[in-house]
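Only one protein chain is missing from this complex, and each of the others stays in its spot.
Letters A and B mark the chains in the order given here, with residues in each chain numbered from 1 onward.
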Amino acid sequence: MRMEEILSPDEQLRVKDLIVRFYTYEGIVKAVEKAKLNLRRGETLGIVGETGSGKSVTALTILALTPPPGRVEGGSILFRRLNGSIDDILKLSEEQLIRLRGKEISMIFQEPNAALDPLYTVGDQVAEAILSHRLPEMLDRAIKSLREDVKNGNEGFSTRLQLWAYNEMKKNPDALKLRLVKRLPLIGRIISKKLNQVVREEIVELLRLMEIPDPERVVDSYPHELSGGMQQRIVIAIALACSPLLLLADEPTTSLDVTVQAQILDLIMRLKERFGTSIIYITHDMGVIAEISDRVAVMYAGNVVEVAPVKELFKNPLHPYTKALLEAIPRPGATFKSIPGTVPNLVNPPPGCRFHPRCPYAMPRCREEVPELKRISEEHYVACHLYGGEDRGKHSGGN
Amino acid sequence: MIPVLIGVTLLIFAITQLFDPYMRASLYIRDPRQAKNIEGIIRKYGLDQPMYIQYFRWLDQVLHGNLGWSQSIHMPVLDALLTHFPATAELALYAAPLTIFIGTVLGKLAAVKKDTAVDHVTRIMAIVGWSLPSFWLGIMLLAVFYGGLGIFSPGRLSTWAENLVLSGKFKVYTGLYTIDAILNLNGAVLLDALSHLVLPVTTLVIINMALLMRIMRSSMLEQLNKTYVIAARARGLKWKTVIDKHATRNALISVVTISGLLTAGMLSGMVITETVFEFKGIGYWAAHAATQLDIPAVLGFALFAGVVFVIANLIVDILYAYIDPRIRLG
Partner (left out) sequence: MRETPLSIVGLAIVIFFTIVAIAAPVLAPPRPGRDPYMIPRYGYSPIPKPPSPEHPFGLTQGQYDLYYGVIWGTRAAYRIGVLIIAVSALIGIVIGGVAGYYGGIIDEVLMRATDIIFAFPGLILAMALVVAFGPGLDSVTLAMILVWWPGYARLIRGEFLRIKSEDFVEAAKAIGCSDLRVIVKHILPNAIYPLLIMASLDIGSVVLTVAALSFLGLGAPEGYADWGQLISLSRNWITGKPGDPFAYWYVYTIPGLFLFLFVMGWNLLGDALRDVMDPMIRRR
């Protein structure tokens, strides 16, 4: 079976039967159990669920960055690359992965302050992303600028040295002679001058795009000198610096002030328009989901329990958990309804459907059999024994 | 810092109060001939006066450089300190950087290769180093190398080198023989001094790197769990770059304090090591003085050590501000 047949032309990413387990002192935490997701090109897929639902772990695993002591124990993550080919991310080597991360798939995090290294300026950190993946482009710009300088009569030692160095770097950036020369005290600094200038200009433009005021000053700031909202814009700038195909957003607005939340959300949506990026947006906030998603996947205790277009999900929630989530949204005037019970212990999860202990519709079958994600109607899938539906695998197209 | 410094002097002063006025008088004399006039001294420095008056008189003397007379080696305490300090400084000069370097490198290695053989081996090394009595390790090393192999003898220099240094032909600039040998362009003395440093420095490094290693390891592990490390990898940086450029730098911050205290500890005299190897630094002098009940010497030494520590703490704080932009820029 050829890979092309598993991913349809308009699909960007497909997570298939993903299993992630954490090996801790307290036991084996079955964090993600046969999760299924797919993402179409250019769409925003919202993933909603409580803490412990496995949503963050899934996102990190898409970048093959499952945090230890976690281990991927099964499944595949198919991704359509920039050059059109399809790869299973879980099967790529570390070397291949560094070319993927930050360039074709990027991630933004919940706490922007924690996502930035406090010891380096934000400019330095954005530069890391640019220099990792867009070096040839930056070198070209630098060379072009140097040639301009030559035309304007400036042909000193430093110009010629830089031209030589950049041409060498284009051929082989990791060459030993380059690395040695860069280490030399004065010479090293001269060599980096034009390149740094060019990269800095790019970064300032990027920050402007992120609607950061006074970007020239911000570039040289340290993370702790910036507000939460600004820090998050920086994190987004880093993520989008190389125009990735897919952006993983792990609760990027949760720890920000409400007003700032709205701004950042707005920014993300506008940037998506501009860059054409597909987004997987993770959150536990149904309101945000409603605003930003095209389709929604609901996760509970490591399983994907329902997937539907956003309007359909809100209008016609099928899974009891989804229903409970929607009812739990605080509304003025209505009594506060919470979901009874607690998130299950994932070392010893409940047998069968993991939601059954808290489910008002639980049947004996729910305790014995894990429900499979079944297609109920066009685009609407649910994993619950209440619904018959057709098996997902039996339908052609859209799979 | 100032209150602690004052406190340090107060504590030393409090200890002096444990002695009767006659013994305390010896803290004020600079010359054994003055000992004949004990009564005069007691009156002059108010040793029979209430404590607070005594404290200020004593402090006044200390600040003028009069720390008393060290009867065990027949010279004023201050002079003894100054004469013996270069030896201690020389030991610290080699031991401190080596300890810090080896400790941080091994600690980083242990953290990055957590739970592998490397981690376990370094952990055992650390526990052994931490548990070893420094005097026993020194003696065992001497027994093997000096007793068994005849190399690396105790003391700072061999007899011939010592004679040379004491004669007029060798110009003593700093008192640190290795440095002076370089300045005198004398390779033979340099080699001799270095060979006498091998065993004491080895002893110090083995014992002290243990603590540093463990702190670096836990600091590194803490950093490796942080979000910015994942974020850096998510940018597409190589694992090695993430470790070297980001995690290590952050981890080193915690190590700065302990390194500073370690160096301070060495500079304030390594009593045991100097004694075992007969390396005549301030620790050697103090240990010798203690057995002779030479009170001014021991107290002067303790005061010096306390002051060195307080200053070291201050330097560490300044270093912190320099390294960590969060502190520097507020």
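The definition used in the following text is that a contact is a pair of C-beta atoms (placed from the backbone, for glycine too) under 8 Å apart; a residue touches a chain by one contact, two chains touch by 3 or more.
Computed from a predicted model, the values in this text were never measured in an experiment.
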Fill in: Chains on display which the left-out chain touches in the complete complex
B
Response to the item:
Of B:V8, B:L59, B:I102 or B:I182, the residue that touches the missing chain is B:V8
Discussion item. For review purposes, identify every residue of chain B that touches the missing chain, sorted by number.
Written reply: 3-4, 7-8, 10-12, 15, 18-19, 123-124, 127-128, 130-136, 139-140, 142-143, 146-148, 265, 268-269, 271-272, 275-276, 286-287, 290-291, 293, 295, 298-299, 301-302, 305-306, 309-310, 313
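Criterion: only the chains that are shown with their structure count from here on.
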Response to the item:
Note: chain B sits from chain A at a C-alpha centroid distance in Å of 51
Worksheet, complete the sentence: Seen from chain B, its contact residues with chain A in the complex are 225-228, 230-239, 246, 249-250, 323-326, 329
Worksheet, complete the sentence: Within their complex, chain A touches chain B through residues 60, 63, 65, 67, 94, 98-103, 106-107, 109, 111, 114-120, 128-129, 132-133, 222, 224-225, 235, 238
